[in-house]
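A single protein chain has been omitted; all remaining protein chains appear in their positions.
So, subunit A:
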């Protein structure tokens, strides 16, 4: 052995030209620590940590950047980060096992404790053996550290000291996950804590570093501020655009084409309202009026009909083409996918710029086409796109998938907030429906984000009605206790409808997926749009947009209202007079009949519409159907109470002459709540959204009664809302937090390999050549490989990620001394006589190795395993028996298992 063996060989790999190797002699500082074997680890650990820090700080100070050349300083920085990296690993072990103790049964505690000791011992030894001497032929793999803190940290920790490879140039690979992979929450959060510690540590070095620290700590708030601003802006624009395009189907405001019909007639002196409350004024030209001065008659009707159908088909065709050509991911509502993404799944491009643009434009077009779908659900997707795009401005979030999901949770809250003008409802929606990991910090950010979004929408005022919300009601009529009976009836109806809708929609989606229908998405959209236009035009209640319909149904009949729906035998002597119960005129019955037709038409069309390949949400259609049903029941109850005031239910509260006793508009609100609750199975967030949406704070109890009844009835027919059933249908890897797993299987029943399978592909910690490893990498596509002591003993050493290995190998292959015959070592001790046959350089991949993979024993019940996956957010766990590796369980194995137990087919692979 040469004299060089006292010094470690540090090769810094320059990523530009790939063959510029520098040899650096570095100080072997932590070498002088006494070796420890097994006792008093914790105390020693602390000591050594302190000592290490001191030494490193000293060393760091010793280096004078002026005297030493830059490369040398870099080398020392590298060492420092390496050490911190390892310190972090110890902490990580501490933290992860802390969680373990919480979730593992006491039976396992002892075992884990011993394992903990062993493990910390390993990392411990690794710690003080750092910088040990090495043979000339060994190549230590390390990073070419950069000055940029965030860069450096991300790489040094992200894939264990080997990230600075030429792939940095590729902007599409921002994080180290591939498309359709699940993320490792534990590792990602640990990475963020490490990054945070480094920044905190460097805080006092200079003013610049202090600013960096400050920026780091408030970047989350800045990010959600930007997300709130942008999603509010997009939502307001989409609202204005939708209102305008919707009215284009009817006619045009000739002198100011950018105004929609209500705004066109807003200042008209000659405004009149027809019997369905549609405004009419000379400034607004319907299409027959534009081309010819038709008088009221069949000709005018026909021309309007033709124009309506033409525009509806044109808008839907444009929407489906835009989606197909520019961003296929923009179709659908997006909430199931957002749920899956938030639970830790990667879908590349799903939250991209093009998806944002096309979804915004597409939902304007598809809603305006008169299809039975809404734009409120897709707003969640749009806001999440904003969240994703802005998170790239802050490397803290853009480069860490687990942290990014905190921003996305806040963004989804802003989505609902801007869609309905319901900020608190948005936060609760994010908490109840979409988010998976929702710490308090995220809640505060969601709060802020939702507030900003709602504020921007209010500032732009897209509804033009001076209200922040869409369906504001202006009455505060009290409700009587007997009315709970019809409210609960509405809840039951909503639950039944929800269950039926979920069943049918799932069936139809399956049909679409498996038959020829799925091959003609454009034709399908066109046919649906044509049929919708043909069917909805003759009925004035379906001809207007669904938001207008809901607005009309939830409002009260006031003095100025002459429409059929308000055709009561009342005589208003003043516009401020009380609205008293009255006998319904013939117009009300006509309106009821038309509303019933509208109900049937909307129910049938919605079944076929939700799921077509345009941006489509189901919140507004559900609410519309519910509001129709609610108003109908409301009018019925009102008339019953009017005609039979002495009936036992009504006699207490409706027998007084001058009191308004039943408000049909309230029934429409409750109905909307019940039907939406039946479809989505939301409760708390739904009620909050509903009262924020209408401003009816007095009606919380009726809303709650309806929502909970709808949920009960719906749950009796099938668990989970429409979003859960869509997740199940598509087979997304979504591990539901809410469901319980109630089976007695063990880890050994689930793990791969199954008894019939070929054995697990593992690496041994020494004795494998580079060619063998490359062969394994070529033959298999696993994301990671366990490393064992030897094939005979199968004792577990650690876990290495495929991606890290590939990068390391591709980097090392540039060195002419590395060939297929190079031996690869995963251990830290150096074999005494490394077989340096034919001069090939040996490689040591020790630093790629994750020495603390989460392990369980083969006898662990699956209930515990699933809890671990759910609560820790694991990606993979290794199954051992007496310390010997038996197999692995991945998140997808767990999902496949639950699917197979519940008799579903998993579609993911």
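Quick notes
Note that in this section a contact is a pair of C-beta atoms (placed from the backbone, for glycine too) under 8 Å apart; a residue touches a chain by one contact, two chains touch by 3 or more; residues count from 1.
In this section, contacts and distances are computed from a predicted model.
Chain not shown in the complex: UniProt lists it as "TMEM9", one of "Adenylyltransferase and sulfurtransferase uba4", "Ras-related protein Rab-14", "UBC core domain-containing protein" or "TMEM9".
Only one of the listed residues, A:288, A:374, A:494 or A:611, touches the absent chain: A:611.
Touching the chain that is not shown, out of A:324, A:795, A:813 or A:828: A:324 (per the contact rule at the top).
Here the missing chain is touched by one residue of A:251, A:332, A:495 or A:634, and it is A:332.
Residues of subunit A in contact with the chain left out of this view: 166-167, 169-170, 172-173, 178-179, 236-237, 240-241, 244, 255-260, 263-264, 266-269, 271-273, 283, 318, 321-322, 324-329, 331-332, 337, 347-349, 354, 357, 361, 364, 460-461, 464, 466, 509, 512-513, 518-519, 521, 558-560, 562, 571-577, 611, 613, 726, 729-730, 781, 806, 907-908.
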